[in-house]
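Just below is one structure, and these are the notes that go with it.
In this view, the complex is presented without one of its protein chains, the others remaining in place.
Let's look at chain A:
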């Protein structure tokens, strides 16, 4: 309270005390008084003085016990009959000094030529102090980056990555045959983490997978906003393919990382000159050499190079796309010339197309549906309108529709191609490649469904939880590495007898070659066939041991004169092994 205000109040109080005392003497208190008439002089409104601090001359509103009235008090409200005193109705006498009034006892200005009355200006009482204060509301929204929101989004991203790491780490077990094959080449462990073996390779895979998710967040943030980026990363992190790839010793994870890096670089260079897109080309070109299925997504990346070219709305965008396609194509050509064509990319098989598409729908359906919702929403409106005053420039409807269509359609490439080939090999991993492109739209979809200013966060939470549960269940179903520990333990004893001279026939020669690399040479392990191939092998009797994974004894080995059944080894844990056929080991008699 300023000194001036304080003065005014004090003055009024003093004045009113005097007036009140006079009034009490001259005329009793009125029965009812309107408070606005009694403004100065300790009127109690808003904040109050402490009880007991009431002083003579103060007004009091509300009910008061009879007999508590003190001299000089005014009272409004109900009053007991019989307490009325004469002089009632002389309220004018108590009217505050609305106009100037001479202070009694004040001397007139001696110097003045004319009479100058002394005025006391009573200032109106200031507004009571509020209990709390609303800070200045910045003209922004959640989607506007500032230091704090950047930190929050990084923190949330770290949590998402932790969840992803956890989902991968809960998968456990011995090497898959393909992992063992990947780890072994030329008879020794290969790869960057050769000494660390399976664990090291799987850890490296997880690192690439986490990197891919982080890059996906970055790309989505650049293309749309932070919220969509986090939602995209969250959705991608709980996919079965993500958890699986992160715990699978293969180059799939690296390939995904390279694709994500290319996508991020496309988004990063969207406002730069068309030539800047060349930075993304090496990453895109390397991806198919890590996992051949990545080649399917190079056209998508090229289209995205055009569509994301933000600044160039015409020829510049197509120049950007052309440059990207040419550079990537040239690098791939060089790669093929040096490294040879990756094999297996067009291998036909006999899997049912319908069942492959059905499985794909199970693995990626949730994310793709949300992505379609996002794409439709994006096509209809460029922004959610959280900040109508800061709309800025946005891509046009055609460009937005094309972006949504490209991203969503890319998710269908692997399922459709593999359904066409009738080859379901690693489809549960390959589906993650396409979803990498659809997930930004899914993130946008979640962001849109939650509404402006997180109006319906429960929708986002619901979708995330559904995707998490579905992803976890599917991963547990799919991630069933062979329970080979007992078989390896048994074969260790078998090969110990034969030394380096033995020759072994196995349904999973890679696994034996990898785990028993200290005892045998990979060349000693041969892939077992069935039917005539097995009959010939058994008849020849040239193998020292035969290891088959079979629910029952093949006819060739029933009552065989050369081989005797050494052991039938069933998976230790029937539940986690998911009905795996037992290992049956025959040795020479």
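Note that a residue touches a chain if its C-beta (ideal position, glycine included) is under 8 Å from a C-beta of that chain, and two chains touch if they have at least 3 such contacts; residues count from 1.
Just so it is clear, contacts and distances are computed from a predicted model.
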Candidate names "GH26 domain-containing protein", "Sugar ABC transporter ATP-binding protein", "ATP synthase gamma chain" or "NAD-dependent aldehyde dehydrogenase"; UniProt protein name, chain not shown: "GH26 domain-containing protein"
Full-complex contact with the absent chain, from A:174, A:272 or A:503: A:174
Touching residue (missing chain; options A:148, A:348 or A:540): A:148
Interface residues of chain A (partner: the chain not displayed): 148, 151-152, 155-156, 158-159, 162, 165-166, 169, 172-175, 197-199, 483-490, 492-493, 511, 515-516, 518-519, 552-553, 558-561, 564-570, 572, 582, 584
